[in-house]
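Every protein chain of the complex appears in place save one, which is left out.
== chain A ==
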């Protein structure tokens, strides 16, 4: 596959440009929504060291989202900040599982968040992110390949952190084991679209933008099986919908409303 070096070059071929933009939205929106859910834990994590660690990971992940929104800006999609804050739910490409609320209640009023959900989700997410970034590091679009390489250098710390949590809780009390396992089983019903690449999947593979969905899924599963004690044998489902196709839940609306409230109140703020 011939390497495409610049956004101008990418724009010359319509099929290439469309598939590329779709893929970069997936990366950007996934990082963006997962770091929003992460930021809701600020001050609520199980202990102070975890609070420091989790907020550092969240801030770094938000930085990754912005690297992707900048790629989109270069590709003619508009200003990076408004891409993050000003798009409707139906325009978002993040997988639905990542937008799911942290638990009952809200950040300001009685947040009954579930740490087991967060540990399982962050672990599955970071594992998935690594696999997808490794594929992107070989992308025919050179700016994407370079960005993926850069993020991988930092992301290795995030993955190691959640691997540690998942491993420790699975070796802790019976309650911890049960709660982790039930969140794993729940994830199996909802994670399906994360491993999909949307309506342009075939073009993405043909044009060397990324590997195919099967390869992505297989590599992810291989990694997960090494750390999750009991991986469900049922196939992955997408009971919450298909975010890659712009299908989302009420939870995403809540997230965007909260986010844009701050954004609308001060558009010049530095993020």
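Quick note on the criterion: a residue touches a chain if its C-beta (ideal position, glycine included) is under 8 Å from a C-beta of that chain, and two chains touch if they have at least 3 such contacts; residues count from 1.
The rule is short, and it goes like this: contacts and distances are computed from a predicted model.
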- Hidden subunit of the complex - UniProt protein name among "Ring-1,2-phenylacetyl-CoA epoxidase subunit PaaD", "Acetolactate synthase small subunit", "Amino acid/amide ABC transporter membrane protein 2 (HAAT family)" or "Ferredoxin-NADP reductase": "Ring-1,2-phenylacetyl-CoA epoxidase subunit PaaD"
- Query: With respect to the chain omitted from the figure, which of A:3, A:42 or A:160 is a touching residue?
  - Reply: A:160
- Option touching the unshown chain, where A:38, A:89 or A:143 are the choices: A:143
- Contact with the hidden chain, among A:9, A:60 or A:167, goes to A:60
- Checked against the full complex, the residue among A:134, A:185, A:213 or A:247 that touches the missing chain is A:134
- For chain A, which residues touch the unseen chain? 49, 52-54, 56-57, 59-64, 66-67, 70, 134, 137-138, 142-143, 146-147, 149-154, 156-157, 159-161, 270
